[in-house]
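In this view, the complex is presented without one of its protein chains, the others remaining in place.
Now for subunit A:
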Amino acid sequence: MSTVEATAGKQSGELSDWLRERLSHAVSEFTAATALVVLFIALSVASPYFLTADNLFNIGAQTAVIAIIAAAQTMVIITKGIDLSVGSVAALAGVVGAMVVRDLGFPLWAATAVAIGVGALAGLVNGLLITVARIPPFIATLGSMSVGRGLVFIITGAVGVYGLPRSFQLLGNGEIIGIPFAVVITALVAVGVAFLLSQTRFGQYTYAMGSNLEAARRSGIRVGRYLTGVYVLAGVLVGLGGMIAASRVNSGQPNYGISLELDVIAAAVIGGASLFGGQGRIVGTIIGAFLIALVRNGAVLLDISIHYQQVIVGLIIWAAVYFDQYRRRRLESRG
């Protein structure tokens, strides 16, 4: 062993290694944040309405739903999975939450608990399909997307759930000292999930399963249980997000959340989550969610049609995934 050669050149090499290590984590987050700032400034210039208090409040509330559900999606993506059912499940949770208020007179907190329960149940179904029935996540959640949407239409008769008390709007449109209540909830969720992922054993196993499932299994991690747990927890957040979305429009909308999965997958991937598993952080996802919400909001303000918004979101997904591939290749070529 040549210890001499190793200690020489250690100083400079170590520092640059350390930097590269830090940067590889932060680089997509930094890129996304830069894009966010640029877009923000551009929209401030392009539209006189953009910086109004009303619009900013609106963006905050809109970001909230995307961010909460994108946080859920991020956990799933870290495990090398994907959840296509988020839109349907959010709609189902929102509709059920609205129905128990209208038909059974549930107070808001109880209705929210019910909506979260609906999301958790859907997550459990997804998790079991993937871990017990061994259906790949893409197909399992594609099925859930269809089943969930079908259920929404069945229980509502394809008619929105209206006639809710004004108090139902608290989650989506309420505020605390000028800050949208939904933004406060989002902040709590973001901090909670970020903490869970970075500081706990559950988080460690989430990354480990996405990075090398077989290694995780052979390390004695009960991967079936933990993977299902990730989908259940994701479902909880999707249920909460669906309830906030329903609250924003003071009704349960059976059509809510169609193609929402694209927005949240885009948010997660823009923020640095890798569809190859093992990578992703909530900070990045929140930035990504803001970016998507700004694109949507800006398109409305600038009178760009919804069809173009779809195209823009699709392009963003392509770019983000391409960037992820590129980054992976560079990292691997070093090894």
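By our rule, a residue touches a chain if its C-beta (ideal position, glycine included) is under 8 Å from a C-beta of that chain, and two chains touch if they have at least 3 such contacts; residues count from 1.
The definition used in the following text is that contacts and distances are computed from a predicted model.
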Undisplayed chain, where the name is taken from the UniProt record, one of "Sugar ABC transporter ATP-binding protein", "Ubiquinol-cytochrome c reductase iron-sulfur subunit", "Protein FixC" or "HEAT repeat-containing protein": "Sugar ABC transporter ATP-binding protein"
Residue touching the undisplayed chain, where the options are A:Thr200, A:Gln310 or A:Gln325: A:Thr200
Which residue of A:Ile59, A:Val193, A:Ala216 or A:Ala293 touches the chain not shown here: A:Ala216
Subunit A residues that touch the omitted chain in the full complex: 1, 6, 13-14, 17-18, 20-21, 24, 199-202, 204, 207-208, 210-212, 214-221, 277-279, 331-332, 334-335
